[in-house]
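Apart from one protein chain that is not included, each protein chain of the complex appears where it belongs.
Chain IDs A, B and C follow the sequence of writing; residue 1 opens each chain.
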Amino acid sequence: MNKANIIGAGPILAILATAAVLYALYAVFFVAPIEATMGFVQKIFYFHVGSAINMMLAFALCGVAGLVFLVTERAGSRVSRVVDAIGVATAEVGVTLGAIVLVTGPLWARKAWGTWWTWEPRLTLSLMIFLLFLAYLALRAFAGSDRFGRGVAAGLAVIGLPALYFIHFAVQRWGGAHPQVVYKGGLNVPGMKLAFFASVLAMSLVSVALIVIRARQELNNRRLDDLFLSLDAGEGT
Amino acid sequence: MSSLRHFAVILRKDLAMEFRTRDILYPMALFSLLLVVVFSFAFLSDPTRVRDYGPGIIWVTVLFASTVGQNRLFDRERENGCLWAMLLTPASRSAIFAAKATGHFLFTVFMELLTVPLIILFFDLSVPRPGPFLGALLLGTLGLSLVGTLFSAMLMNARMKEVLLPLVTFPLLMPVVIAGVKVTSLAVGAPLAEDVSMWLRFLIGFDMIFAVATLLLFERMIRS
Amino acid sequence: MNRARQLRFSAEGLTRIVGRRHLLRDISFMATGGECVALVGRNGAGKTTLLSLLAGRDPPDRGKVVLDRDQKEVTGREYGAVTAFLPHDLFIYPDLTARENLEFFATLQNAKDPGERASDALEKVGLADHADRVVRAFSRGMQQRVAVGRLLSSRATVWFMDEPSTGLDAPGRDWLTATLSAHVENGGLVFMASHSQDEVGAGGTRVMVLEAGRLVLDEPGGPEGARRAFQRMEGEGN
Partner (left out) sequence: MTTSNRIRHALRTVASALFAVAVLADPLVALAQETGTAETWKTARNTVQGDTLVVAAYMAMWFIIGVYVLSLASKQKVQDREIRELEKQLDDHSAK
């Protein structure tokens, strides 16, 4: 199995990601000052938003990968395999990030608004994306592992994109005409800015590393299928 | 022109089979009636605020009953492989999809004719503005049918179809339910100050975009 | 009748893979109008898979099917008009009557006169007096006749039939063989998977034997060809 393919960078990315995370943690806990109103709890905010941003990107990437998969005509072609691998990788990492967002969100909301869960537009949107990712993985698991099953999952990822716009619009308006006062995080202080960008970068590297590793694993699975297949072809003669 | 004729003949075939066996209508109707009764027990304990629950109950009933319908929509096509029987004829895929979606839409509307008046009765809702009330119901049901028919066709042979279908369609249909509840509550005279037409335009936009998206996807996904 | 036109059907390197196994391995052949090709093989040899591929129900993983009529390739939805498929699962709605089934599919085949085609086909398959009964109440043999009727009313030139005589009684089988011969003489092309040697001997103008997804024998048919083919198929067993 050729290691030189573009998705061979897994291990390097993993090391890079760990370094970035350590730096980000340092920035969050030691550089950024305590936020005036929220106090120490505000420290959750950095990695929470970092995860949320990457979840959204993963969702968009999964949708685009699904679109390319459906458009590529030939079944076993290299392109359709790569995008299929990216599709499943972004979905799995998307679910992981979604779980993080949905756990850290309420912990932060507990202090910010005094309740564990509020139907605040962004949290609700994250919940919907998380559910769509779960549905994607369930489709891949139960709707057939052959090309048709992957096609259905890709279809969901594609239709998820316009759906996201409608969900976002509806959720914004759902709280009634007055969207709640949303805590912006007040990143005016340089220390906080650094912490914020460091943690967003860290989460991005973690996500990219996980996606690359999982995608490569999926491609190796397809390679394995080919090799088993060539064996099967051998017997026929 | 021929695809219009195909659309008509497929729809007529579905309606004919349905009125002969009624194995989509009966489960939908019975399920929704049961749901309404259960909701009445659940919510009538507090008569003062009962009117607030009305719109929500209408839309939950419509959503669940339409899912029951979707689950069984392609059962006849699964028996004897008839979906492929249609796909291997010159009939266009969009005609097939549109006919099945319209079929499901009609079944759901029929079910609504039964249960919505009941809900209005049980929850003594007054409907000062019937226009938006019916508009939201019809537009919302269309949205449910479009998304539902697409994935009902795709999951026809899937093992855990009954679980997968709601899991896949509910997040996608969430905006329809939200918009539906909004308009229904405004139509029922709740004091909310929002303007109804914005949500109705939202529903129309949803239906148009998803009509195109589901048609295209049906074509691609069936062949992938 | 448009059957007299020149018809050329070719399969090039058809391969079908499911999971990690080859169901069909690089199958190529050429056939023209006026042939009745019988597909013979043990269970699991790939007869049904091949027919589904030729009919367009499943996509080949490699290779392609080319149908030319008067030197012009027939593709897309036009392919569905020229061909018709009678699979194991019959392609008919159990909750419709025999007549409704045939009229429905004839309309989808863009027939101008679906009603007439349907009653004509029902006459031929001997179900005229059961025409308005729901197919679910039919016996297996009668359902098979409705399915064959669907092929007749589609006026397709190329027929793909998966064990067409299943469930038919003796007169039914004789009638089927006669119908196939008439269709073939008229310039039509038939691909028929079959397990009965005499059916292949009587109807098949050409016989192919499939073993483990591979085309191992492709010879002219007739009783002699059929005997050799079935011998080869059984021979492969011991």
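Some points to look at:
As a working rule, a contact is a pair of C-beta atoms (placed from the backbone, for glycine too) under 8 Å apart; a residue touches a chain by one contact, two chains touch by 3 or more.
Not measured: the values here are computed from a predicted model.
Among the displayed chains, contact with the absent chain in the complete complex occurs for A. Taking the whole complex into account, subunit A touches the unshown chain at residues 29-30, 33-34, 39-41, 43-44, 47-48, 51, 92-93, 96, 99-100, 103-104, 107-108, 110-111, 206, 210, 213-214, 217, 220-221, 224, 227-228, 231, 234.
In this section, only the chains that are shown with their structure count from here on.
If you sketch which chains touch which, every chain touches every other chain without exception.
Chain B has its Cα centroid nearest to the centroid of all protein Cα atoms in the structure. Taking the CA centroid of subunit B as reference, the farthest chain centroid is that of C. Here B-C and A-B are compared, and the pair linked by more C-beta contacts is A-B. For the pair subunit A and subunit C, the distance between C-alpha centroids works out to 49 Å. Separating the CA-averaged centres of subunit A and subunit B is a span of 31 Å. Among the residues of subunit C, those touching two or more other chains are numbered 59.
Counting partner chains per residue, subunit A has no residue touching two or more of them. Listing the residues of subunit A that touch subunit C in their complex gives 75-76, 146, 225, 228-229, 232-233, 236.
Here subunit A touches subunit B in the complex through residues 69-71, 128, 131-132, 134-135, 138-139, 142-144, 147-148, 150-152, 154-156, 158-160, 162-163, 166-167, 169-171, 173-174, 176-177, going by the rule given at the top.
The touching residues of subunit C, counted against subunit B in their complex, run 55-57, 59, 77-78, 80-81, 83-85, 87, 89-96, 100, 104-105, 107-110, 134, 154.
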